[in-house]
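Of the protein chains in this complex, all but one are displayed in their positions.
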Amino acid sequence: MTTITLMTDFGIKDGNVGVMKGVIWNICPEAHIADLSHMIGPQSIREAALVLARSVPYFPAGTIHVVVVDPGVGTARRPMAARIGDSFCVCPDNGIITMWLDRALTEKKTVEFVQLENPKYRLPVVSHVFHGRDIFSPAAGHLAAGVPLPLFGRALADPVKIDLPKPIRLQQGLRGEVIHIDHFGNIASNIRVEDLGEALSNKGRITVRLGQTEIKGMVDAFGERPVGELVALLGSTGNLIVSMVNGSAAEKLGTKVGDALEAVYEF
Amino acid sequence: MTTITLMTDFGIKDGNVGVMKGVIWNICPEAHIADLSHMIGPQSIREAALVLARSVPYFPAGTIHVVVVDPGVGTARRPMAARIGDSFCVCPDNGIITMWLDRALTEKKTVEFVQLENPKYRLPVVSHVFHGRDIFSPAAGHLAAGVPLPLFGRALADPVKIDLPKPIRLQQGLRGEVIHIDHFGNIASNIRVEDLGEALSNKGRITVRLGQTEIKGMVDAFGERPVGELVALLGSTGNLIVSMVNGSAAEKLGTKVGDALEAVYEF
Partner (left out) sequence: MTTITLMTDFGIKDGNVGVMKGVIWNICPEAHIADLSHMIGPQSIREAALVLARSVPYFPAGTIHVVVVDPGVGTARRPMAARIGDSFCVCPDNGIITMWLDRALTEKKTVEFVQLENPKYRLPVVSHVFHGRDIFSPAAGHLAAGVPLPLFGRALADPVKIDLPKPIRLQQGLRGEVIHIDHFGNIASNIRVEDLGEALSNKGRITVRLGQTEIKGMVDAFGERPVGELVALLGSTGNLIVSMVNGSAAEKLGTKVGDALEAVYEF
């Protein structure tokens, strides 16, 4: 029973995601399919890369992640399939896998990339505008049905990677930036648990700055503070986040992706 | 083939619901998973309780309903699993089950509650902010895989219940309040078919008042009246609702949850 996840920027009103499931089930009727998100910002490869990297560790070995955020659809960008550790990814070669791949390489996992070239594993007619249906879903279906990676096409040695902002070490602390704002208005930065390191042993002395706002001390959970208060804490995948207890921090502060965020503390 | 439903206030853009499915399928690969709603108002336990109670009767015996609307995540509130009649619920102990439980007890169904304490049935690392992934989904997966309720933790004798507004009997009729506004703008009240009782034998003589608006007579179906007309009728689960034929009554009337609504009739 293979699990397949779908992530796109297609939205949920036009039926396109349903069609991708139809294509997959035509080829591999017993696949389980989970929607990861179809509300990725239009053409936002970076947002897709972030949601993908933090989601993949929670899926069964062998899961096939299909990601179609594809500003270059119909041009020369290569469609690809990847094996990263014990999972698979089917997507345009545009950097979507960057964060997942970086972590996998750090963890010494094996990786393998091929181009999706073999017409046998595409729909008979390939449009110029909907490769999610015509190339990526059929590839996912055939992978789920057991077709080995090399049969899809030539090896791809150099998958595209995107530049992701890294936090900068200050004299006292770190300067990072906002990389995601979630449904609740929680503000996630690129400052991670590893970056903060020892400083976390004294959370009360870390001050988080975002625009004109200073939050003194980090907490462990939303519920420690009264409703409406701004708090800084570690999110569920290890990023420093700013939240409002039972409210929207992003709305309150007018924060946008890309805004600077600092964590200041004495060594 | 166990069915699991998921209801949260997580929205659909951040991938968190997909991750919950990954966690469940890791433990119980053959579970069927249906989304009930992920657009519950943020932290709205009452809305979740309402949607849950009216949905559960339509699912197969043995279904496991996972509800994560959890303003107290990371604090002392207890995570729990419940057996209510022939179905299960996995959720924070914050009153989400109130309406379902009240009805089950009225119908003399057996119920059983345990705390989710056993680390064997959680993820190895439990965050302070995403118990949907770390505690509730693993519990649902293990329940679906056949782990008996008592193995999850100690019995929980006194699940939290929330106060739900009851309609008040007037000299002539009932005064209730608006408890839900749906996607179409239909306005649901807490006045139920049982409350109206005998009065329903003469629907034409029931007047419904909402703010400055009076609707004279109840109908059986939207389609009985012309497009754009306001009508009062019984909703599909037995609540008195106010609708606009092929339009949005809530938008037209500016109605909000909590507004008073009266059904007036002579005995």
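Letters A and B mark the chains in the order given here, with residues in each chain numbered from 1 onward.
In this section, a residue touches a chain if its C-beta (ideal position, glycine included) is under 8 Å from a C-beta of that chain, and two chains touch if they have at least 3 such contacts.
Note that the coordinates shown come from a computational prediction; the quantities given were computed from them, not determined experimentally.
Student: If the hidden chain were put back, which residues of chain B would touch it?
Tutor: 1, 3, 5, 7, 12, 32, 34-40, 51-52, 54-55, 58-60, 63, 180, 182-184, 220-224, 233-236, 246, 248
Student: In terms of residues, what is the contact footprint of the unshown chain on chain A?
Tutor: Listed in rising order, the touching residues are 9-15, 17-19, 21-23, 25-26, 29-30, 33, 42-43, 71-75, 77, 127-130, 133-134.
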